[in-house]
Structures are given as C-alpha cells and as structure tokens.
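Quick one: this structure, given as structure tokens, is what I'll be asking you about.
What you see is the complex with one protein chain gone and the rest in place.
A and B label the chains in the order they appear, each numbered from 1.
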Amino acid sequence: MRKFIAPILLSLFGLMTMDTNVRIVAAETNDDDKRDLPGLVDKTEKREEFVYGVNAYNGTLYQGVFHPPSVDTIYLLADTINIISPRKTLIYYWAVTNEYKADFDSMNEDLPGALEIRLNGNLVLTVEPTDYVIQYPEGITQGAAEVYLGGAAQRKYGEWEEALKAYRLEVSEYYEASRNWRTELTDRVQSGEVTSEDDVLVSQPMRPADFLYSSTKVFRGVPLNLPSGKYDIQMRNDEGKIVADSVKKLVVFQSDRVGVGYTVIPEDKWTTPEQTYNPGEMLYVRSNNTLYLEPFFESEYNEQYFTHLEAPQAPNFVNSDWKWVKEDNFKISGSSRWGRSGDAADVTFIGERRPGRHINDEGIGYDMQVIERGMIQDPIEFEDYMVRQNPGQALGYEILEAMEGLSQGMRERAPDFSAFEIVVRRSLQDLQVNLQGDDGAILGGSTRTVDVVRGTGSTNLFLALILPIALGILMVGYRRYSLKIHREKLASATIENS
Amino acid sequence: MISTRNLTKTYPEVEAVKSVTLNVRSGEVYGFLGPNGAGKSTTMAMLLGLIKPTSGELSLFGTSLQDDYFAIKNAIGVVGENPYFFDEMTAWEFLSFHADIFMVEGKENRINELMETVGLRQYANIRPSEYSRGMRQKLSFVRALLHKPDLLMLDEPVSGLDPHGIRQIRGLIEEQKKSGTTIFISSHILSEIERTADRIAIMHKGKLLVEDNLDGLRYSVDQSVRVNVEVANVPEALSRILSKIPHIVDHNIDGQHIEIRLDASSDYRAELSSAITASGATIIGMETRKASLEETFMTFTDDNVIGLSKGEVQ
Partner (left out) sequence: MSDTSKIYKQIQTAMTIHRRDFRIAVFGPIIYIMSTISITIGIVIIRNYLSYIESNGLYPMPDLFSFPYRWVIILTGVYLAFSAVVAIARERESGAMELLFYGPVDNVSYVIGKYSAQLIVYCLLIILYLVCFFIISNIAGVQIPASFFMMMLLSLFTGAYLISVGVFVSTISKSVRSATLVFLTLIASTLLIQASQAWLSNVAPESDYYNPVLLLQQLLGWVQVVLTWLSPFSYLNYGVNEMLRGNMIAFLRVLGLSFVFCMTFIVSSIIGLKIRGVRQ
C-alpha cells in the first residue's frame, strides 16, 4: 500500500495524471455486465448505428474493439495489419461503465462499400472489405499472430478445422488407450506382475500436447497496413455516398522506444514479483538477497494512443505520458525437452528479432553481463528453476535449479520459471546488469542498475534535519548577536560624546 | 527647479488636479497650501513620478523625469506624510539601505552625523516601529537628507508632532534653507508655512488659485492697511473727522479702541495721527496689522472669493 500513497499525493499537485489509474479498460462488446444487473436492462435504449469494429494489433495479439459514433478517433499500430469492419449494429449506453456497448447478436450487418483513407486531405488509399481470419498457431498467449486474407483465409480456416478434428481424434484415441492401459495395469497388479512404479510409467500412454492453435472464424473486414501518421477515414457506400458517422480521424502510431523489461522475483517472496520496464531503471534491493530476473521484450508507446487502441471509449488523457507494454517474445530453447523422462538439456535464452525493432538477431543466445564498479564479472547464465514447498510444520519454500529439483523427485513438473540469478551480497557496489549476446553485443534497453540498500527506513534518517535547524539557529543567533554588539558600540559612543 | 504647465490628473470619478501651472525657484522655500482633498498630494505624487499625469508638462531641474529619471531622483529628498519603514530592519539598517540606494559615500559617518543631529543616535539599533511619532518623522528627515539633496520635498512634515517635535523639524528645515536647498513644503498647517516659506501657492479643489510671496498674497486679497489705535479719550467729533479723511476706507470705534482701514497705496499713518490729535483725542498707542496667512488662506479658499477672483489672481 505504501508505494501507492506517493502517486496519489503526486497526482494532487498535477505531477501525475490521476486518470491513468482510473481509466476504464477493455471495451467488451458483449452483454455480460447487463446480465449481472438485470434490473438495469430495461433502462437501456438500443438504437441502430454505424460502427467500426476493429481488430487492432497491440504488439502481442489482436484486440477486438468497436468505435461507436461518439468516438471520433481510431488508433492503430503502424506497419502491422489491422482489420476494420464497418458494421450496422444496435448500440446502447451502459451507465455502469460509462460507455456504449454493441449488441452484435441482435444485429451485425456488413455494409457494402469501400473505406477511404486520406492524408492531409488527399485520398491515399481506397480498400474494399475482404474475408479475413486471425490465427495463433502457437496459442494466443505465446507466439505470433497470423492474419490471412481473401482465399487464404478460407483455406487457413479449413486447415485449422482439420487440425482441430485431428486433435480431437488424438484425444479420443488417448482416452481409449488410457482405458485399455488401466485395465491391463489392474490385471497385471492383481496377478502380481507389476513390481515397480517405473515399469508402469514407461508403458503409460502419452497424452497429446494441448491444442494451442487458435483461430477466429472467417469474417469480412478491411485490412489496413499503414505507416505512422494522422489520417482521416470514411466509408463510401455502393451509391457513392459517405456513410453517416463513418468519418473519423485515424491515428497510426509506432513505438517510441523498444527495450527489455524484467520480471524480478525476490527469493524470499517469489509469489510477489516486481516488474521493471524503464531501461536504466534502478533496482533497489535489500542486501543478502537473491533475485531472479526474467527478461521480456517491451515497447514504449504514447499512453493516450495505446490506451485508446485497446479501449476506444476511454476518457481522453489530459497529459499523455509514455507507456511500456510487455511483449512476451523471448524464446527459450530446450523448453520442449522437459518431459517425464527428466533429461533436461542445457537451456539457452534466445532473443527473437522483429525487423527494425530490436537489435538482436534471431537465434542469438544471451547471458547476463554483470559489471561491478566498472569491472566485468563472470556472466550469469539463464537457468530453469523449480519451487519446492517445504513439507511439515516448517512452512515455506525453496527455489532450486531445475536439475537439482529433478534429483529431488519433482519429475512430473516443468520448471516454474526461467531466469538469471543474481545473488545480492552486502558487499556489492555499483552493480550494473545487461544482456550480452553470443556475438558480444549488448541488447539495447536491457541495462539496469542494482543498488544494494544497506540501511533501513529507521528514524536515523531524521538526523538530516539537524542541518537546516542548526543553520537556522546559527543565522538567527548571529543576527541577534551582531545587533547586540552594534547597540553596545553605539551606547559607548554616545557616552563618550556626552 | 520645479516647473509645471497645465498639469492635470483625472480619475474616472473626479478631476483631482486641474491644469496646474507652478514654478519653484532654486534655493527658495515653497509652501504648497490647500485644505484636505485640494489635490496637493496628487500633485506631489506627479512631481515625484509616482503617478502619471493625464495631461500637461512637468520638469524638474529643467528636464523631464522620463529623460533623466535616476539623476533627478538622486537629487531629491522626500519626507512623506506618513513615515514608512521596513518592519524587519532597525533604524540604522533602514538608513544604511537607503544610503546604498542613493550610493552615498561614507554612509556610516553621514548616518551617524545626521542621527546625532536629530538626537536619535542612541536609538539607531531599535526598529522604527518602536519609535514615537516624532522620532519616526525625524528619522524620515534623516533618510531624506542622507544624500544631501538639492531639492527637499516635504509632505505635511510636522503633522501630528508635539510642539517640541515641530520646533526640531523647523530647525532642520531652516538649516537646509540656509545651506541653499530648495524646499517644497506641502502642508495645511499655515503657521509653519508662514514662518518658513518664501513663496506660497494655494490649491483648492484641484486648482492652483495663487502663487506669490506672503505680502503679495495679502495684497491680492485685501489692498488696505489695518491700523489699531488706542486713545485716552474719544471726542464726539472723532468719528465724523475720520470719515472725512479720504485715505481712510473704513473705521470702527469700540470704546477706547479704534480699528481703521487705510488705503495701502501709501503710508498715511502720520496724517492719521494728526487728524486724531486734532479731534482732541490723546493717542496712547498705534499698531499696524497685516492680514495673517490664515486670513488670506481662508479668503482664498472661500468659494465666493474664488468666484470673484477667478482669472484675476493667477
């Protein structure tokens, strides 16, 4: 709680805009809120409106949002495919969240026509709607999103359906095999053939890997891939007329900076990690502590733009700041090798390059370079870690290297996290860490300074107040003293004169 | 030294100073008279550049304030009606600060010398807020004299002082007068002006009514000479005889006292004496009396007289 008092105080003096903390996020387009509060349903009036449904790429995945007539600007990331879908639907005002919602279930009409994009008043692009599908071959939470347009959309959607069908078949076969295996196992146990657990495990059927491949249905929309700039957007229907409420501003932006953030896990509080986004930020740490640093790629955007990309109806920012956005695109080689066999191979931390954005090349492994007082120390390697709960009365846990964990019988588990380990000794001074690639280059924006806090928040800090108090006493005292001396001098001069 | 021409200051509600033209000569003591609200302070403020005239011209030392602001201000010492000070400073610090503002050389000696003169030296390390009214006024004088100004402008310098204080301030003014400093005194205490001023100007309701020496002022108000005669006996024929004398404008017999107004064109006292003696009266005493400044001032500031004398006195 303590660390939140300061920003609130700061906001009072305008040093931080309060609205960043109270922003309404996520413009969901379903009626969940309303269903939670049935008493309010009748009060909402639905009306037919033109809206833009937008699948906006946020650097990690596609965010589905819609822009009612009350929103005058659409925000999109530059140099990525975004899908804009002109629709006629029913919208209603939802006072609970202070925003409009769309009832796409009741009405979701495609509008014939084309989108016109203007830059400085000149028409630069006219695009007609096409079929599209958005897929995440490695799952929504990891890997890249893929967008397929036109015929490819239908084909890829078909492939996804086939893959799903195959997965379901595999699962079905797995359950069948499992049933058979249990039956066989029961028989063998009863007959006394099975003597060790290992025998059983070896012959157990393998569960198919989770089906992470994800896909939207095939929809119609207008794909846009624009360089950064401030455009105007409008829809012209088949009759050549501008559709009412379709004229909006279109802000296409890119990140201001890219960097590497870290999730920092303190050894003694691994469930409450902190995150550091700002390159060059200080990590103030208590001495005699061990930290685990999990790196991630990140991009910094204009906060106003990015917030409205994800939540178009959020209030406008008065003072737009910058916002770091975590992008989980560091990959770890060898992670798939974790299985029940327990033969974990060496793990390498691999950075992935997105053209023009990060300085590291795909496939380069990284170590953590540590510089103490200007001297380069031994590099720290990226390791997998497991957390073992201590049994019995001694509540707590310990963090073990994965290999060590395996030797302690935690074979069924994948590592809990992978990170660089920094042991913070009290003697550490001026410590700087960054990521250094195999090619010797430092990964841009990966530097952090670790400052070991040796003191505590004790009352000794108030000793600093002695200085202004003493100075005040000295100056005021000097003034009084000099006046006294002057007065005495004058008095003696007066006596002499008289 | 000071010269104004049609100096006017108009506020939205009132015309405070109406086309004032005055001239203060070098080395003279110039009394600036007027009842409260006559426009004296506004005129002084314009002379000092504290407020901007609505129209008209003014010059000090033969030049305008805009042209040579610092040189003019360095040559003027001002004592305001209310002695202002800075709460945080002792009297000595206050004077030292002003000496610095005027870049007074040898400021310590000068301060000590002046403080000694006014008898405040032993109180130099006291804050002026602890001073009596008279002490504060004296301190204001010291401040105004620190840089040996050529022109001393005094606004009600003895207002609120006790007789002893008035005498001390009067002494200071006379000293400055002797040393050749031009003094501009604005006041409504007529006796002080009468004692010290070489020339007097009277303001009333924003207008400068007259500017002259005291005799000139008197003459402009009343062209006769008043003679009071005390006689041992009053013969019956005396009144008739006096009425027949052509130089006697008017007379009034009250017991043994006779008040006579003579034509001021010449000295007719010898003729008057002979006529009284000839009537059989014995003269015990005779005294010529001039109109006081107060009488003159009252005459000038009387609306009726103003109406009559408009255009004649200036």
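Simple rule for what comes next: a contact is a pair of C-beta atoms (placed from the backbone, for glycine too) under 8 Å apart; a residue touches a chain by one contact, two chains touch by 3 or more.
What you see is a predicted model, and the numbers here were worked out from it, not measured in a lab.
Among the residues A:121, A:240 or A:455, only A:455 touches the chain that is left out of the figure. Interface note for the absent chain: among A:80, A:215, A:276 or A:418, the touching residue is A:276.
Annotation: of A:98, A:142 or A:203, A:98 touches the absent chain (contact as defined above). Where subunit A meets the omitted chain, the residues involved are 2-3, 5-6, 9-19, 22, 70, 93, 95-98, 100, 257, 264, 266-269, 272, 274-276, 278-286, 289, 291, 315-316, 318-319, 321-322, 430, 448-449, 451-458, 460-465, 467-469, 471-473, 475-476, 478-479. Where subunit B meets the missing chain, the touching residues are 45, 48-51, 67-71, 73-74, 76, 78, 80, 82, 84-86, 88-89, 97-98, 100-103.
Everything that follows uses one rule, which is that only the chains that are shown with their structure count from here on.
Centres computed as Cα averages put subunit A at a distance of 87 Å from subunit B. On the side of subunit B, the complex with subunit A involves touching residues 90, 92, 112, 116, 121-122, 124-125. Residue ranges on subunit A touching subunit B, taken from their complex, read 483, 486-487, 490-491, 493-494, 497.
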